[in-house]
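Handing you a structure now.
Note that one protein chain is taken out, while the other chains of the complex remain in position.
Chain IDs A, B and C follow the sequence of writing; residue 1 opens each chain.
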Amino acid sequence: MSGYVGNIVESVTSIFDGMAVTFSHFFRRPYTVQYPDRMPVRVQDTLPYRYRGFLEVDLEICTGCLACERACPIDCILIEVLKDKETKQNLLVRFDIDLAKCMYCGLCSEPCPTGSIHHTREFEGADYSLESMVRRFVLEPTVTYKPKKAGEDDPAIVPILERGMRYVNEFAVPEAAPKAPKKEAAPAAKPAPAAPAAPAAAPEVQS
Amino acid sequence: MRAYLDAIAAGYPTVSPALVYLIGMLAFGALVVFVFILPVAGITSWVERRVWARIQSRIGPNRVGPGGFLQWLADGLKNLLKEDVIPAAVDVPLFRIAPYVVVAGFVAAFVALPFAGSLIIADLNIGILYISAITSLVVIGILMAGWSSNNKWSMLGGIRSATQIICYEIPVGLSIFPVVLLSGTLSMQGIISAQGWAPTSWHMFHSPFLFVSFLLFFVGALAEGNRTPFDLPEADSELVAGFATEYSGMRSLLFFLAEWGNLYVIGVLVSTLFMGGWQVPHFTDNGVVLAVAQFATMFVKAYFWVFVAMWVRATLPRVRVDQFMTLCWKYMVPIGLVNVVGTATMMVVLPQGSIVLRWIMVAMTAAILVQFARRVFFHLRRANYGRLGRISEGAA
Amino acid sequence: MSLELEFADGRDVFATEDMVLNMGPQHPSTHGVLRFIIRADGEVMRSAKADVGYLHRSIEKIAEKVGWHGFMPYTDRVDYVAAMTTNQAWAMAAEVLGGVTVPRRGEYCRVIAAELGRICSHLLAAGAMGMDIGAITPFTHAVRERELINDLLEELCGARLTFNYMRIGGVAWDLPPGFGAKVLRFLDHFEPYVDELDDLLSGNKIYIERLANVAVVSRERAIAYNLVGPNLRASGVKYDIRKHLPYSVYPEFDFEVPIGEGRHGSVGDCWDRYIVRLHEMRQSARILRQAIDGLPEGPVIAKVPRNYKPAAGEVHVHVETPRGDQSWYVVADGTEYPYRVHIRTGSFAAMAMIEELSRGLMIADLVALIASFDIVAPEVDR
Partner (left out) sequence: MNTAAIQQFLHERFGAAVGPVESARLFDYVEVDPSAVEEVALVLRDHPDLAFDCLNNLSGCDRPTRGRIQITYELFSYVHRHAFVMKVGARRDRPEVRTVERVWPAANWLEREIYDLLGVIFLGHSDLRRLLLPDDWVGYPLRKDYVEAPEYHGISTVRESALKLSERR
């Protein structure tokens, strides 16, 4: 008998308390983000700096080293570099990325010396066919970028390189490599083998 | 109602009065269905989604119309326009009819539902008996749907629903008994007239037996309406969608129309039987104003219970089939029987009831509500839900 | 007078035919794509045979083709609900084979990420359990909390689900500035939430009735079937890889290993498996607080060549994922590709046991059983 009454009491009290929990939610703010139209700011702008969205290549600072192509585990990057016999320059004739195949792992942007290939915060790419997700970055053969010993001075390239190096600096630095002085808990700056002049900009704080 | 029809029949002496009655009743029925039942059921669907959403820290449908109010119209239109898929292996006639049987079963209940003192389609003298009988028609429709779908999940759903509705008729009936004993009538208007507008005169607070009866009735009504925690027939995590699995488009919507409409029926029944129905203080002699006030009172009371049903659904898990039967036969039926005997004894000992007991019951309910509010505040205080991350910052 | 209870051919008059039900591959509560072939007598099951493989992506074969570094993103997909711990398992396997030591700060970063991932996974498990039992609200609340963790992890590594955060030798990114404070702020919010979940769901009488004494796994059967992690601990075996076969920097933290106590039924029932996960979330929060408190300075990744070639050898690595001891068997042959990778996951072991446990349960209990084992179908199939 005590079990019988106990069951009833337990049911009533536990349901009572559960109802109180749910009722209290009428007085709490909803968490819904009304993507995409009813947002105070675009959702892309709220994403953190490290967000791995679509890949983008800055051809101005691409050295044509093929490190990204080698790093890609699923071969979604295709690069062709030709040697121009007259000018002795390397020509980028192809830099295709299949964004439909890409798994946004970020392994390609890690070895990039200049931050030329990097993830953006864009992610909206719905399309009607897989082929149209192939992004072609080289429209006409482009001369690859050669880092300058004295630091970059071309005003057209400096901001791009700065941005690229900031991206590179986000990545962690191996133990043995020399470290740039850093503030508390700030990510270590990676030594810039290709562009010594690049200032290590403080990473953007996203919250 | 009858007076209007008599007047019309008098105007057309050549037409048989029976035909006038028939046409008049059909027209009035259609009017009630389209003007009242469909919108109420539809709006209930929208309210339910908004209520759930708020409980779940979401916003809910808010795009169609002001605050998403017209969402139900959009959904209804969409479902009307959708293809009505009838799978190849189903029993076609039964499959087609089933939703209509379900809807008919629940719409027929409106015949005896009171809206206000003068607003009732037919004040049957067996009102409550009629309603509890006619709402059981739904089970036939659900069984038909489950069986004719030629799908094992549907069939399990249909069978569960049948057991459920048949079993819970008994505790529901038993919990209506004390009310009928008190009011001495089965007529809906009669039951309401036996109560007053003040809470102390409601049947619910007559004695502890009646209060328990009220709880039993509400639980039993939820079970009969296939609502959580008794939504076994359409248990989506077990039976996919139960008896409605194979339905699409409007036919599928009709089942849900019946479910949402049924909520309102439950609300009206609870307020009629236990909460004084449309009773308002007699503040004016103007019949129309009084009728409007009565209608509003009834609607608010009924809709409060609709809201509670939604809230319960958002809170509780689902019981299992055997536990469901245990609850019915081991708990609700015996308690219901005790209630009947207890009320009868009360009526012999205290034929006029006891106003002290009524006040104690009201005070007790108030104490429960206060305790509830305290728990709500406790949960609010405990939850540290300040600005945390991007999500809450992005919220509108 | 004798009743004729048999047909002429000897069949029992009252015997009914079993019904064969196909639950899945698409079913609301199969947590991925998997299929059960249920033989049922009405609502009571005679047996439920699991048919897996719908999510087989041949990850073990892929490992032999993509190289040591390149396999890391694939480990995210082994168990996408808790990718961090799988990341860690692969990184550890490669490190042990190659003799790489991870810097201390790197290990702390790993622990922070892995414990956040564990909370994430257990939240989903607890919420989905409520959902399968029919309570909708706990699921949305759990996912709401999970979103907050996802925001944190996104800030840490740029992805919300397939993190690819760890690297052989450490982690790819250091903690962003102010990350520790954010995690602490989240924990201040999260710990009361677990209590609220207790009030809303775990204490609910209907919920307890649905789970207590259902699908009881005894200690012996749990070990024989090699149940791992929370499922094993719910059966009363106090065994946690983090504690008893320590890896990373877990020995430095003070935390408890919750085990099933059979509070509402017998030890090892569905309710125990549920509550063990809830307690584990609290313990993870404890570890997180300590890890953020004692975060050392220094680099987070060791120097590892791009062309990683560990010497030939074999290794067994055990990592405590949210679904228990994930056992990796990795064979290296001195080349830049792994020779063989085998992953024995927690869900795999649990899945193999369902057929035995399902006998005599009701169909609604099977749903509770799958949820209580926290089975993630892709982890079974890999």
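Quick notes on this one:
Heads up, the rule we're going with is that a contact is a pair of C-beta atoms (placed from the backbone, for glycine too) under 8 Å apart; a residue touches a chain by one contact, two chains touch by 3 or more.
What you are looking at is a predicted structure, and each value in this text was computed from that prediction instead of being measured.
Although it is not drawn here, the omitted chain touches the following shown chains in the complete assembly: A, C. Note on the undisplayed chain: of the listed residues A:Arg29, A:Arg42 or A:Arg136, the one touching it is A:Arg136. The missing chain, though absent from the display, is touched by one residue of C:Asn213, C:Asn226 or C:Ser266; that residue is C:Asn226.
Take chain A: the residues that touch the chain left off the picture are 75-76, 78, 96, 98, 100-101, 130-131, 133-134, 136.
Seen from chain C, the chain kept out of the figure touches residues 52-53, 56, 58, 60-61, 96-97, 220-221, 223-226, 237, 239, 244, 311-316, 325, 327, 329, 331, 339-340, 342, 344, 348-349, 351-353, 356, 381-382.
To be clear about the criterion, only the chains that are shown with their structure count from here on.
Looking at chain B and chain C, the chains in contact with each of them are A. Most remote chain with respect to chain A, judged by CA-atom centres, is B.
A comparison of the A-B and A-C interfaces places the larger number of contacting C-beta pairs at A-C.
Taking the mean of each chain's C-alpha atoms as its centre, the chain lying closest to the overall protein C-alpha centroid is C. Centre to centre, using the average C-alpha position, chain B and chain C are separated by 42 Å. Averaging C-alpha coordinates per chain places the centre of chain A 54 Å away from that of chain B. Look at where the CA atoms of chain A average out and do the same for chain C: the two points lie 28 Å apart. Counting partner chains per residue, chain B shows two or more touched chains at residues 55-58, 314-316, 379, 383, 385, 389-391.
Shown for chain C are the residues that touch two or more other chains, namely 137, 144, 147, 182, 196, 199-201, 204, 206. For chain C in complex with chain B, the residues that touch the partner chain are 19, 21, 27-29, 43, 130-137, 140-141, 144, 147-148, 151-152, 182, 185-186, 188-189, 192-193, 195-196, 199-201, 204, 206-207, 209-210, 362-365, 367.
Looking at the complex, you find that chain B touches chain A at residues 53-59, 311-312, 314-316, 331, 372, 375-380, 383, 385, 389-396. Within the complex formed with chain C, the residues of chain B that make contact are 52, 55-58, 152-153, 156, 228-229, 231, 235-240, 313-323, 379, 382-386, 388-391.
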